[in-house]
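For reference, the structure is listed below as structure tokens.
With one protein chain held back, the other chains of the complex are shown just where they sit.
Per-chain numbering from 1; labels A and B assigned in written order.
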Amino acid sequence: MKRQVALLMTIIVGTVLILSACGKDQNEGEATPENGAGSTGQTSVNAFGWQLPAKTTKIHFYQAEKGNPDKIEKKQAAFHDYLLKEFNVDMKRTTLDVEPKEKLNLMLVSGDYPEVIAGLDDSAISQWKAQNKIMDLAPLVDKYGPNIKKALGDRYASYLDENGKLWGIPRGWGYLPIPDFTAHIRWDWYQEMGAPEIKTPEDYYNVLKQMVAKHPTNANGEKTYALSWNADVKVNNAIGFWGLQDGYKEDADHNLTHWLNTEEGKQAALFYNRFFLEGLMDPDAFVNKFEDWRTKFSNERIAGHIGPWWQSWNAGHEVWRTTDPNYKEDKRYVQVAFKAEGAEKAYLSPKDTHGWNYTVLTDKAKSPEEIIKFLDFTMTPMGTRLMGWGIPNITDSYWNFEEGGKWSFNDTAKQALLAGDLDYEKTEAANGSNIFWLAYPQGLLSDDNKSTAWYDQNFNADDKWKKLMLDNVSDTIYESTERRVIFANDNPLTIKNQQIEELIKTGFAKIVMSKSEAEAVKNFEDLRSKAQKIGLSDIEKYRTEEYKKNLAKLK
Amino acid sequence: MSERSTTIPQRLFDIVNVVVLLLFGIIMAYPFLNLLALSLNDGADAARGGIYIFPREFSLDAYKLLLQNDKLLEGFGWSVLRVAVGTVTCLFVTGLLAYIVSIRHFSGRKFMRILFLVTMYFNGGLIPIYLLMVNLKLTDSFHVYWIPSLISAYYMLLMSSYISELPDALFESARIDGASEMKIYLSLVIPMSLPVFAAVSIYSAVGHWNAWFDVVLYNSSGHFDTLQVYLRRLLLEVEASQQIMDQQLIFQKFKSMTPLTLRAATTIFVTVPILLVYPFLQKYFIGGLTIGSVKG
Partner (left out) sequence: MNYLRRFSRERQIWLISLPIILWVLVFSYFPMYGLIIAFQNYVPGQTMFGNWVGLDNFIRFFQEPDFWMIMRNTIVISMLNLLIGFPAPIILALLLNEVRNRAFKKTIQSLSYIPYFISWVVVASIAFTLLGNDGIINDLLQRFGFIHNPIQFLGEGKYFWAILTSSNVWKDVGFSSIIYMSAIAGIDREQYEAGKVDGLGRFGLAWHITLPGIRSTIVLLFILALGGILNAGFEQQLLLGSPTTRDYYEVIDTYVYRFGVQFGNYSYGTAVGLMKSLIGLTLVIVANKLSKRYMQTAIF
């Protein structure tokens, strides 16, 4: 027995030592700097007008978001090689399946962080700058970033702190007028009703009610509903039809009032309760996870939807195209909009043009000026195209690029996209589209005011259904940059704000699921008084102040 | 079976017991059967829902896709190694500790027990432990899987509660014969405590097999990714992105989401190996006989 155990232990420990040694070797092997094309010493300019650096520019960065590292790895390999060969830039992105906030904190305390980090938000920036771990980029941008300044234009100043320092370059900024949230309607059923006009929530309600009356069950005999929701429901957008902007009403003096304190908000909440009272709302509306909801949706059990534009595609005709042998293109949902009587406009898709977050250079960056130079290139319209659409001129390219700056879309890919047959996984692994998104905008590019880094959003006028959607809802998209408000970690209102948001999620569900209108009104009032107790008026005040500050700043 | 008397009420009990346990077994096996059915179904069809125990449109595509991922095999290797090394070392050391704190005349017995009991309730939190691992150079290495989990206070208590019931006189006489404590542990304690060693090794093996947090935290280089990590990554993709307002970003995520059937197939692939551990160790659950023979 003893000898056996000892033997087993020896074998195991031996194996471990050998294997972990192998692992280390592998690790070190990868860490040695690669010698790129430019190591010959002479510099030259490539087809994009990019001056090849004498020494390979290394941009290895951590992107602070939760993602599947295996997929990211697969997607960046080809583009990495391309950039190294054509630009002498060695890019490598690390995205982990760890909570990004946690990882950033561990990086900060252990001192083990890369030269470049993408995806820091405002509170992370303040944390890192307080520790002097990130660089002020303003002097570098002044010297090496003419295109960054040009692209950002007047808004450049809005990224500087009170001392005129620039701690991060924004990612995904700019105005892209595509909808986020809309109402949806089952198109073929709507057509067979004679497509009555939908101008108000009331009309929408009546149309859906008739639809459900006509199609009370699906082919399997399961009950249909007018509306359903899943965990992603955003109350602020659902009440946008009543003229509230991201949950707030604005008066002439730019004072903001939370929807709980408005008559419109109450009307909106009661409107959705009516669906429930008449059995038109899926009773699982607040229980469904996205996939449960998706299954219901694709089983033709839901006539309408209020939510992100893509959801009814993903759960609707994109499923039916493959499962329904008699599929006709009319069998789908179309995005529509309407507004309540008395409302000036429906505000459904707020667009914050400030950007999602920032890319920073840490104090470990060895040649920050070289990194800024490349970021500067990606800020040029053609640079953004390259990063957004990936490698040009190969089979799986999204676009073709010729010397001298002439470019066109790859027609094969475009037709596949319009027909709905594009195999994203395959093409994007080949061309690396949007895998290295460090600084460039998602808004329309300045040279043609038409193209955007999101490849699939470039043909909205050519796609019959997207065009229909845009015609229907473009009026509901609005710029909300001035309403941007930062709830920093050290702000005592941050917790209050979060508590109120949680409260509203629960309270809104309760209102909608109330068993009578009187109960719904009572639940609404309960919710309001509870929110006020936590400090809703403080939040209103803070938002109003910040809003007015931003208005002054951005004008 | 004739050793037991078989009166009618006892027969009845047997029947009821078997029926109850059979139902119980079905309830327990259901999720596995459900996942199996999903994994063997056609992907587009599975999205329609309504699959319970049998696939509706049989297809092996999910498994074909699964096997294309050669990283999974590597992950399998690390998982097996982790379970083997982690379980054997943990069992050996924790068992030794459990024996020590079961020796009645050992003056440090209570001290040691409390020393470890406290660790069940207090830990320094994520940041200090992370820094410790970095400073000990345990990050980016295989050793982080077994060294920090060498001793578990919980297992110590489980094992010592078993060892304490063993006849003390046996160890005393071995000591008088001049046996060292290590020898007593190896040649008496372990063979006589096989049931609890088997039970704890199941717990430990399962713990090591299911672990993912320390993998992604300490070995973010990906060189030592275990199987469980691959599974988690797929399941995690489904998590909705509540904070992101920009729908284009969420849309991109959902566009490349791993299909339900592949997730089910991966779950099966990751779960089956560890399910086999229990039946294998069950044969040690007959320790009573061993004690008897030692005594005799």
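The working rule: contacts are C-beta pairs under 8 Å (C-beta built on N, C-alpha and C of every residue); 3 or more make two chains touch, one makes a residue touch a chain.
Source: prediction; values computed, not measured.
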Hey, which of B:Q10, B:S173 or B:S256 is the one touching the hidden chain?
B:Q10
One chain is left out of this view; which of B:L65, B:I129, B:A174 or B:M257 touches it in the full complex?
B:I129
Touching the hidden chain, out of A:D246, A:E264 or A:D282, is A:D282
In the complete complex, the non-displayed chain touches which residues of chain B?
1, 4-5, 7, 10, 13-14, 17-18, 20-22, 24-25, 27-32, 34-35, 49, 52, 93, 96-97, 100, 103, 105-108, 110, 112-129, 131-132, 136, 147-148, 150-151, 154, 157-158, 161-162, 164-165, 180-182, 193, 195-196, 198-200, 202-203, 206, 210, 231-232, 235, 238, 267, 271, 274-275, 278-279, 282, 284-289, 291-292
Interface residues of chain A toward the undisplayed chain are 101, 105-106, 108-109, 123, 127-128, 130-131, 133, 222-223, 231, 282-284, 286-289, 291-292, 489-490, 494-495, 498-499, 502, 505-506, 508-510, 513, 533-534
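Everything below uses one rule, namely that only the chains that are shown with their structure count from here on.
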Chain B residues within the chain A interface of the complex:
44-45, 47-49, 69, 71, 81, 84-85, 88-89, 92, 126-127, 130-131, 134, 140-143, 146, 183, 186-187, 190-191, 216-217, 220-224, 229-230, 232-234, 236-238, 240, 242, 244-252, 254-256, 260
Mind listing the chain A positions that touch chain B in their complex?
1-2, 5, 8-9, 12-13, 15-16, 19-20, 23-24, 26-27, 66, 68-71, 73, 94, 96-98, 102-103, 105-106, 109-110, 112, 172, 176, 178-181, 230-232, 289-291, 294-296, 298-299, 308-310, 314, 319, 322-323, 350, 352, 356, 424-425, 428, 434, 442, 454, 457
